[in-house]
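Shown here: the complex without one of its protein chains, the others still in place.
Just so it is clear, A and B label the chains in written order, and each chain counts residues from 1 on its own.
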Amino acid sequence: MVQRGQLEHHFDYILSGNATEDLMNFKTIFNHCIDIKYREFYINDVKKGSLIFLNGMVNTKTIDLDIMKQLMDCEENLFKEPELLAEDIKNIVHNKLIYSSQMCWVELFQEIVEHILSGNVALLLDGLKEVLVISAKDWDKRAIDEPATEAVIRGPREGFQETLSTNISLIRRRLKTSLLKMEEMKVGKLSNTEIVITYLEGIVNENLILEVKNRLERIEIDAVLESGYIEELIEDHSFSLFPQVLITERPDRVVGNLLEGKVGIIIDNTPFVIIVPGTFFQLLQSPEDYYQRYFVASSIRFLRLLSVVLSLLLPSLYIALTTYHQEMIPTMLLISIAAARETVPFPAFVEAFVMEVAFESLREAGVRLPRPVGQAVSIVGGLVIGQAAVEAGIVSSPLVIVVSMTGIASFIFPSFQLGLAFRFLRFPMMIAAATFGLYGILMMVLLLLMHMLSIRSFGVPYLTPLAPLRISGLKDVLVRVSWLKQSSNKSEKNKQQMGKPFIRHRQGKYK
Amino acid sequence: MRKQVILLFTVIAMFGMTGCWSRVELNDVAIVTATALDLADRNKIQVSIQVLRINMNNASGGNATVLFSEEGESILDAYRIIQKKIPRHLNFAHNRVIIVGDKLARSGMSDVIEFFSRYRDARGNSYLLATKGKAADLLKIGPSFEKFTAEEIREEQKAKVIDNVSLREFAYRLLEGGIEPIASQIQSVPSSDKALTSSNNDKKKQNNEWSLALVGVGVFRKDHLIGWMNAEEAECLLWFRNKVKGSVITTMLTGDKRESGKLSVQIMKSKTTIKPKLQEEKVSFDVRVEMIGDLYENTTKLSTNSLKNLETIQLAVEAEIQSRIKSTVKKLQLKYKSDIVGFGRMLHREHKKEWNERFEKRWEQEFPHVKVNVTAHFKIIGTGRINDSLTWEERDFKK
Partner (left out) sequence: MEIISRHQLLTISIIYQIGTTIIFGFAAGAGRDSWLAVLISTFFGTVLVWMYTRITHLNPGLTFIECYPAQFGKVIGTPIAWLHPLLFLYIAGRIVADIKSLVPTTILPGTPPWVILLFFMVVISYGLFLGIEVMGKLAEIILPIILLIFLIEVILIISSGVVHLENLTPILDKGWGRIWSVVWPLGIIQSFGESLALALVWTLMNERARVGRTMILSSLFAGLFIAFTDAMAVVVFGEEIFKRATYPLYALVQAISVSDFIAQLDATGVIYFCFMAFLKTYIYLFATIRSIQKLTYARRSRVFIFPVVSIAFVLGMTMAPNVVEHIAVVQKVIPYDPLYLSLMMVFPFLLFCVSWIRQKNKTQQN
């Protein structure tokens, strides 16, 4: 991987106005870059010119038909006049020759190089100290696909893909207002990754945008390959296990959050958009909550809260109850568990720990392996863990139930990152339970809660609106209240602008 | 950074601490399901515990328990001796049944109550029962329906056919003034005639030919068992506590030929109020019983279709209730001199000044002499699926 801040672009060249000379300079810069193509030509045998572009990132048809053909086919005497000024040449090329909607004149070498590298075509002409940069970007991209990590049953099936402009258009299509602002930045000394900050003016807190820009500007890194780089560099507590920004592949989710006064950070070359500030409960929400009937959505939210608790505590509760507090298990249930455990040679803690590790390995293996092999792994894993181990008396069947329930619970998390955090936390919990029983669990939960309460994401406490408590905010956290009942009055909006943007305003705001 | 260091320290410290001092794996636990206590020679206490023998293979049916019995100076002492015989750690928390033999019960229950109230693992919810004879013998009887005997006893207690007490309630009655403790009486009874005729008693007991039944109530004065009351009287005690659950009253109707026969009614709801009356120096209690129930059996030739007949039946049942309560109270007053109903407590509640001044100390002497007036009200609310008697009158046949 590229090390941070080692290399820097630096060019001393200045455009001379002589096409041949300038071309030579470009060739020196792009030495050993086989993907850079040059096309030299003479217009009507008079004017020397040259096209420079990146092969594979441009549409050759555009170049052929809209640029080359026009230059070649132009009127005989267009450039024949001897007293042609640079201004006139520019005028002719700009207004009479090139068929392109996106083009501009650039003087600086540095900028031209950047344009070429991002897929634009540079047109050098003799006698001009400027280069015409024409957009002909076109490269092979993935089709707009259903997002893999955030599938919904009801809701749009579009997901972001790797191209920035497409992603921007996906958002813009959903908010046809001039209040939706997009600001561009570049991050990464070598990768020159384009980043777009997007927000809704009037809803977002101005200080938040400043802070986001500030943090993005402070980034010093050579390359940004994925949103994870940015996330790690701008979050408040990188030591924490919890994701403090929201990562999503869904344009509708981004728009929903923009409407809540959040800021989106779209990064080129990745389908994942960062939304800040991120809070815990936001990570527990799925965009579908807003598309389903709200009673159903509310009960699903409760289910998720339950699954948070289960995925964190179930194995440790099992350990604590079976090894420390046997009296708490109902007699008949205790007898069944005891009968199942009778032949198991390990302590409950070891048993549970090994099973959890096995489960996590299976899951990880399933993600990494190619799909056909992944299926084999899950079959083998299911057989080995589910049946053979139990029948051999190495693992007890109640524990298998516990582990699989935990597994299911941790898959309910709408945010994969959050799920990972809880998966990890399960292990210290189990150790605490094995050492101190319920007392250990309580103390660990207190530690965890205190940690979560101390986290802030861009000034917003992580557990808002639960703590600090805002009853009105709870309407969109514990339950999902109907749009008709979600408050959208002025005072609520003002509260949002204090940096606590939590109520959705999708109804009757801007008339 | 400091916070992180502390967090890290916590986690590491916990790893180091995984010594698990108080950890007991389920494989090393012996679950005690029932305890029987008897008085042995030389004032020793014999403790018998029924321990579950957990085995994956015999999960289906069969006696899954083992009985361990040992004598000791105290309960804990005996308990420790038993522990030495068992390779597993005895877990008392699921012990729901404590049976006390009458020898021990007559000599005083306070040691037992003391131990079970103090001992960490013991539960106040456990049922306390008394038995005539040796308590340990009852635990030898194999279960007929459940996996182990204790569960059967517990289920029987829950049915509330006979007044029952938990350990907590026994202690409450013992300590509280104006009410005396009781305990359900449990005995082994033959399940069928076969058991009686066969000899070799001990062996048969395993074979489901004997079963456990709640046959009455043991009456205590302070912590001493002083006598028994039979099932019918025990039922009366339930009425007093307003805890009736499907009690059946059968009464004989005598009269001319047409009217004589038996009537059985099932009580649906019962409410008993005890009102103490203090007149000068004399205390008397008005007991008022209000019951409603269904007529379930009618061997008389009375038609249940007529209101007048229903009235007759109601009156007969009322008389039965009245006489039962009267005889029960009389037995308590004259024979046992023990106020297990809690008349004294009622007096305390209504007349706290007089109670504190005069009765609290000498209620035991006072109780046998108080007058108890009983009034009963019974109302039939249903006559079952038919509304006329099927045993027709004779003239019906002549037609």
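Please note the rule applied: a residue touches a chain if its C-beta (ideal position, glycine included) is under 8 Å from a C-beta of that chain, and two chains touch if they have at least 3 such contacts.
Quantities reported herein were computed from a predicted structural model and do not represent experimental measurements.
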item: Given B:Val51, B:Ala171, B:Leu263 or B:Ala376, the one touching the chain that is not displayed; value: B:Ala171
item: Chain B residues that touch the omitted chain in the full complex; value: 2-3, 6-7, 9-10, 13-14, 17, 21-22, 93, 96, 117, 120, 123-125, 154, 158, 168, 171-172, 175-176, 348-350, 352, 356
item: For chain A, the residues touching the chain missing from this view; value: 324-325, 327-328, 330-331, 436-440, 442-443, 446-447, 449-450, 453-454, 461, 463, 466-469
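Just so we're on the same page, only the chains that are shown with their structure count from here on.
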item: Residues on chain A engaged by chain B in the complex (per definition of touch); value: 239, 322-324, 326-327, 331, 334-335, 337-344, 347-349, 428, 431-432, 434-435, 437, 440, 447, 451, 454
item: For the chain B and chain A complex, residues of the former touching the latter; value: 3-4, 7, 10-11, 14-15, 17-20, 22-27, 29, 31, 33, 52, 54-56, 59, 91, 93-94, 96, 121, 123, 147, 151
